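For this view, one protein chain was removed and the others were kept in their places.
Our next item is subunit A:
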Amino acid sequence: MFSGKPMKPTFKCYLPPVQTDVKKTIEPPIKKLEPKLLPGEIVVNEVNFVRKCISAESSQDDLWGKLICTNFKVSFIPQDAPPKQKSQLSHLLLGAHDIPLTCLEQVVTVNDTKGKKKVLGSNQKLKFNPTELILYCKDLRIIRFCFDEAGPESAKKVCLAIAHYSHPADLHLLFGFEYQGRRYHESKEGRVNGSTPRGGLQTPIFDRSSDWDREIKRTGASEWRVCSINENYDISPSLPEQIVVPVSLADQDLKLYSSFFTGNRIPLWCWNHPGGSALVRMASISDPLQQKKIEQRVFTAITKSHPQRSDVFRSDLDKCLPNIQDIQSAFVKVRQICVIDPFEESEERWLSSIENTRWLEHVRAFLKHSAEIVYHLDGKNASVILQEEEDRDLNCVVSSLVQLMLDPHYRSLIGFQSLVQKEWVKAGHRFLDRCNHLKKNYKEESPLFILFLDCVWQMMNQYPAAFEFTETYLTVLSDSMWIPLFSTFLFNSPKQRAQHLMDFAKNKAIPPGEDQVVYFPPVWDWSQQFSTKDQTLFNNPMYIGKGAACVQNGEVKTFKRTKQKNYSSTLRGTSASMRNGVKGADETLPRRGSLVSELKPDFSPVKDESPSERFFRDWFSRPADQQGLLIPLLIPSHVALWRLFFLRWVPEACIPKGGPVTAYHKLSQLVDEIDILQSQLRQYKGPSPGSMPLPSPGGPLSDQRRMYFKASSPNDPPTPPDFLTSSFPFTPMGNLCRRSIHGTPISKFLNGARIWLSTETLANDTV
């Protein structure tokens, strides 16, 4: 049963460091180390003989090389490139040791001998020669360089350059503006004139009325229209140029009303339920005298657009959800205990520490509130207005979550991307300020988008077959926020985007009429960052898409958009009991005595169930339809820490040859086999049955395969591949170097838990 090579000790990270004399073993590098530069990228400063720390406990794995600061990134070029780890996500624009300047959270220099430490900002002086540079990154990495063999002056210069260039004075200094201009012209040759529209991008980005029209049609929102009063951002800089409004409101009225709303943001239609209820978001009205009147008009118009003319439910998010500072402070705390505090230290009271950050509480609050809104839209078939002071933060989270729960379209990859475009980018979420790309105003920084991604992950964790994409996709998307090359996360408002891109086009001599998607692409063009093969990591093998109803029972309904009566079919519809085809009791039962109210008064239920509780209980008692309404479980025990996101860099938390990826691996292989079979079938059913071509054995071409892991072959290793760790496709190697307490005894970690012990139990132990 056992054979082959013995296992390597796998938790050397717990063991005391092996004492090796690093200096002796290191030959000064001779090889010339060249950075890989992007078009328009220039080297600002560099220093040789730098040591990049790989593990906190020992320096034996450390890498030697050159540290470079460019106008885009911090780059480290190792002297002896370690063999690239197999099957790991590799970025097309960034090397394994590169960090974009926009990804830097804090640049810290240390002089160990003098016991000094300084956090560097822009244009600063440094009075000591740093022996160490620690980079705290926004994607939660912590990277450490030592200068023990480097020239002190050059080391200092590089540190100062990094600090300086990571604090750009102005938005247009972000490297994307340089890079995309060059890229546009350089790749022009390769592009066929008038090639695929939008550069082949399939995601609607809602910059033209046709995208909105399609959405109106798709959701059956016949009582709503696209209105163009905000063309050229005449009304509001933070609203899109096209706005969907009730048909009963005239442009004139809307113009009139707009001045009363904060930021001139007239109410914005988001989505329509097949039953007719609509989801609308709006800013608040500052003038209390006008407030009632205007709201009345708006509400009446929304009511008129409802087939049953039902009342509008308003939800004021400022009153019931954490604000952006709460969210920022929770994130700072959760980051602190996940990646900054020493592992063993935070282990001791891990659960209560996580609780004290309140991050999960906030995640849950947003999910819960969104589920309540779902109840109104679906259970009560009432239109809902989400209201927030500015309508640019909390509303983005809630409106997108509500749509994810209600509409399976948004759980497909393209659908999800269009949702982010619609409810975040075009709705004027201040990405520039919230990401704090310019590191100017820390008060405005808040990870709302990450909070949203976490909420999506919670749903994905509970309903793993409901989403077309994976948690790797969500994580990579969050990382992309810190790469300043895509138009998606760089701006505060649609108007700001339009202006900057216009200026950009002018400055870079881009022909007028060229599509901005082509000359400054959004993040959704994933081929900018990843190979086709790596992009398959985004595909969820378990996804039950449209029409891909499950085979066994064939019972999975597709999400039908039919006109409904007052009550949505989800309330009383399908019987719960169709599990495994066994008929449940409810179907054969006579309806006698079925009302709780028939009980004698003293036996009445312990507590009365509210209609919304009833709605949720009903829903939970039935099997979930992956292509229908999805409500997250909201018991605190079911809201979990998103481990891949928060712990992927933590070496101690990395499960060797384990983690969810081992299931993903197996599932992907199976789905790949299915794909091969399907393509064989298609070949058999080729157009001319008379001369049936011989099917090719390999199935689809390998670059067309949807799955990252291919069908297994007899050559597969008999042991689980090493790259399958709980951090996959990321690696903690060298990405999280906390300054640590050397030689933490193993016992401290393993016996870390302190458990109260009474003398009584002690005595009992001898029994």
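As a convention for this text, a residue touches a chain if its C-beta (ideal position, glycine included) is under 8 Å from a C-beta of that chain, and two chains touch if they have at least 3 such contacts; residues count from 1.
Everything below uses one rule, namely that contacts and distances are computed from a predicted model.
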| query | One chain isn't displayed here; going by UniProt, is it "60S ribosomal protein L7", "Phosphatidylinositol-3,5-bisphosphate 3-phosphatase MTMR2", "GOLD domain-containing protein" or "Nucleoporin NDC1"? | reply | "Phosphatidylinositol-3,5-bisphosphate 3-phosphatase MTMR2"
| message | Can you say which of A:R182, A:K657 or A:R706 touches the chain missing from this structure? | response | A:K657
| Options A:L629, A:I676 or A:C737, residue touching the unrepresented chain | A:I676
| Among A:K114, A:R214, A:K533 or A:R617, the residue in touch with the chain that has been omitted | A:R617
| Touch residues of subunit A, complete complex, unshown partner | 1-4, 6-11, 343, 347, 349-352, 354-356, 360-361, 461-466, 541-542, 544, 550-552, 576-577, 579-580, 582-586, 588-596, 598-599, 602-607, 609, 616-617, 620-621, 624, 626, 633-638, 640-641, 643, 647, 650, 652-660, 662-663, 665-667, 670-671, 673-674, 676-678, 680-681, 684-685, 692, 694-698, 711-714, 718-720, 726, 750-751, 753, 755-757, 760-767
